[in-house]
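For reference, the structure discussed in these notes is given below.
Here the complex is missing one protein chain, while the rest keep their positions.
Take a look at chain A:
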Amino acid sequence: MSQQSNRDILKVDGLKAYYQMNYFGVEREVRAVDDITMTVRKNEVYGIAGESSSGKTSFIKVLAAAIRPPLRVVAGSATYAFKSGTIDVAHASPEEIEAVRWKHLSYIMQGSMSVLNPVRRIGKTFKDFAQRPLGLSGRAFEERVVHHLSRLKLPPDVLKAYPHELSGGMRQRVTIGLATVCHPEFIIADEPTTALDVVVQKEVLSLIREIQQDMGSSVVFVTHDMSVHANMADRVGIIYAGRLVEEGPTRQMFFAPKHPYTAHLVASLPRIGDTTQRPALEGRPPNLADPPQGCRFHPRCPLAVEKCRTQTPPLEEVAPDQRSACWRWMDVEPLVKPSAPVGVVA
């Protein structure tokens, strides 16, 4: 507790988590999370963006204390400062993790259809998840759940329903309900809206945001869709090939990015009212079992120079509260013009 400043709830320090496999004497190592250092503050939404196979799911697996072989933490730590005390989930024992799970550290999963048990009523699922951490019995527990559901604009009837009887949006709201019923201090949301269509997506997002502000929790929100981050996150971190390449306040990230990959992600978003040709990034994300030398983005980078091929750029502060891992960050041009000056939040 002593080294951590009061505003941080999570401190990740030099975290390395690799998939280590050894089949028939052949060793294979996939460096899914490679030296990530970052913090998440109290009462903020931290967005994590990255392509599939960029290591973002492995990273949040560590954060969610769901580290199973072949994934192993090789170095570093991920320390939470909960009200009940600090815990380093990268090295904690199963009992210690059990004590904080759901109650302090909670997880909204992707794909609400596969999360809920199809042959169990929602009410039973709530009991399975939350009754023990909450320590309430019978009627008190039910009242708590019904009250919580009403906050999510769900009728109490859903407790008697089976998952298939609910629409996609309602199911997703139920999973949010499950994750938040214990009022956790820290919520990890892994692409909670990817399978939903636009109207429901916005509803679910505003709900997560509302609940977060109500309870004053911190949320780590993972999605590859930058337009979601634009509207959800207070700060955004971009993961590329297992490394954090840039992080900063949302508005700065969109209109004054300092890493070419961020600039590209923002520029490739289509917008209504604009039909100019959008550039698409060529190439594919690198193979994490054999990442390129130097900066891992250099094979696809329009700004790459010789130095990028050999030396790995450090993640350094380039603007207030904004860090970028790029040798040429001062040459990154924002590709999108803001409708209002940067730094002014409407």
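Here are some notes:
Definition applied: a residue touches a chain if its C-beta (ideal position, glycine included) is under 8 Å from a C-beta of that chain, and two chains touch if they have at least 3 such contacts; residues count from 1.
Please note the rule applied: contacts and distances are computed from a predicted model.
One chain of the complex is hidden; its UniProt record names it "ABC transporter ATP-binding protein", one of "Simple sugar transport system permease protein", "Xanthine dehydrogenase family protein subunit M", "Long-chain-fatty-acid--CoA ligase" or "ABC transporter ATP-binding protein". Within the complete assembly, A:S52 is the residue of A:S52, A:S93 or A:S137 that touches the hidden chain. When the full complex is taken into account, the listed residue touching the unshown chain is A:V228, out of A:I48, A:V228 or A:L315.
From the options A:R7, A:R278 or A:R309, the residue with contact to the unseen chain in the full assembly is A:R278.
Residues of chain A in contact with the chain left out of this view: 51-53, 167-168, 197-203, 205-206, 209, 224-234, 249-255, 264-266, 268-275, 277-282, 284-285, 336, 338-340, 345-346.
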